[in-house]
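Okay, handing you the structure first.
Every protein chain of the complex appears in place save one, which is left out.
Up next is subunit A:
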Amino acid sequence: MSVQLQNGRIMLTGICPVGDAQALLNALLDNPDAPLDLSGCRHLHAALWQIALCAGARVGGAPTDPFVEIVCNSGIRTI
């Protein structure tokens, strides 16, 4: 499971496939104010990005993967 709620943050870790979409959607519906932590994320499926976008989610925790960083720069709120 690469989507987990920890200390009020939604952690996306490793490679996050489309199978995690429902889990992320539920996590954001239950915790609309929780920031996304992408610091340990090595890749995320476009479906997950779309969910974060519709949720107006904020990203906390700087991504370490250069591509994930480029994705984040494409337009989401950062803390």
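Methods note: a residue touches a chain if its C-beta (ideal position, glycine included) is under 8 Å from a C-beta of that chain, and two chains touch if they have at least 3 such contacts; residues count from 1.
We take it that contacts and distances are computed from a predicted model.
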Which one, "ABC transporter permease", "Chemotaxis protein CheA", "Acetolactate synthase" or "Two-component system response regulator", is the UniProt name for the chain you do not see?
"Chemotaxis protein CheA"
For subunit A, the residues touching the chain missing from this view
17-18, 21-22, 24-25, 28-29, 32, 43-47, 49-51, 53-55, 67, 70-71, 73-75
